[in-house]
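Of the protein chains in this complex, one is absent; all others appear in place.
Right after this comes chain A.
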Amino acid sequence: MFKKKSLLLSSALFLGLAGCSTGEKTESGSSGGGGDQITVDIFQYKVEFKEQFEELATDYEEENPGVKINVQTLGGGNDYMAALKAKFASGEEPDIFNIYGAVDIEQYRDRLADLKDTKAAGQALEGTLSGVEQEGEVLGLPFNQEGYGLIYNKEIFEKAGVDPASIKSMEDLTKAVKTIDSKKEELKIDAAFALPAKEKWVTGNHAASAFLASDFKNDVLTAFEAKEVPFTNGDAFKEYLDLQNKYSVQPVVSLDYSQQVEELFSTGRVAMIQQGNWIYPTVEQMDPELAESGIGIMPIPLNDEMKMPVGVPNYWSVNKKADEQVQQAAADFLDWMYISDTGKEAVLTQFKFIPAYEGYDTEKISDPLSKEIYKYSEEGDTTAWVFPSYPIGWGENVLGANIQKYLVGEATWEETIKTAQDEWAKARN
């Protein structure tokens, strides 16, 4: 009896093992290349351009018959990182995957091939590689550039008699908001702002980054190496949050992204929101007219400085553990996507990206928000996105959560900053 049991158990185990090993075999077969066909497996996060990207990959396959591009897409945020982790853990490692920046480099360091010699790396705009440069190696190629600030409804501003171009400082903004608020009834709006404090990435990552960037000399790497966060602009940050909170649709801590963008902003119920150029397709879906000519973006004012936070949301990386041949094919594909004319065209008109590379006809940038952001980027009037360099989880779980606490009055601003500083120090020391 006992023998039977162990026999069965062992056969069960054996079956399990067999299952695993077959999985591995097919995998190594597909990415190993072997014969004439090289397969490049891409695992990427940007759902928004899945179809366009797959089309571009097909175009590439037609131009290069020896290469097959396999695209797999899995939705943004934490889900992607978790799924990527699962892929690596199960042995089904993709050949090209996405990383967010310095923090992910730490975890995937052994898997990241050096892309310094690619043409794309040579043409990347200044500053766009700083998040992925380590020990002289370039470990990723930027997807695109994105920027965020205060997106406003031109019509409401006009009716209220506020000229957005005249806003040059926090003081101006406060005045403008007060003017708008006093005419709430005539303008038929619920409030001046919609502050989605439920989305901890909006407050803890984006808003905070605009005020923290100068603490780290505006440099992603300095932020990544910083043992402490000084919060030099803590008061300015408080002023900014207070202003939004006071003149926002309430309750802010249960206000989420879709309410903010779709329900309130796209329908003209609030005058402005803090978001980035990624909301453009959503607004376009809700109200094409408003999207095309009715919205503009201005930077988040830091005292009397107006600089647009522009950064690279994501990087393409090539798996160092893949076959040499596959690595080369992967790098070639990325080069082609960003450097060739077909690729450039697709990047601008199909993907609707703000390019992170030189040599693009920027007149073709399709939406007004992106255009505006690119203008700031060209003039160098930008601050770096330092939030990808926060300690893991700090931006949302620590700072974002404590900002919620502050907004509902359960903590003072001093406590909020103190907790955030302590947690940063704890994570980095």
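Please note the rule applied: contacts are C-beta pairs under 8 Å (C-beta built on N, C-alpha and C of every residue); 3 or more make two chains touch, one makes a residue touch a chain; residues count from 1.
Please note the rule applied: contacts and distances are computed from a predicted model.
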Protein that the absent chain corresponds to, by UniProt name, given "Alpha-D-ribose 1-methylphosphonate 5-phosphate C-P lyase", "Quinol oxidase subunit 1", "ABC transporter permease" or "PadR family transcriptional regulator": "ABC transporter permease"
Selected residue (touches chain absent from view) among A:125, A:253 or A:339: A:253
Among A:44, A:244 or A:402, the residue in touch with the chain that has been omitted: A:402
Contact set of chain A toward the excluded chain (per top definition): 1, 4-5, 8-9, 12-13, 15-16, 78, 81-82, 85, 88-89, 107-108, 110-111, 197-198, 200, 250-254, 392-393, 396-397, 401-402, 404-405, 408, 410
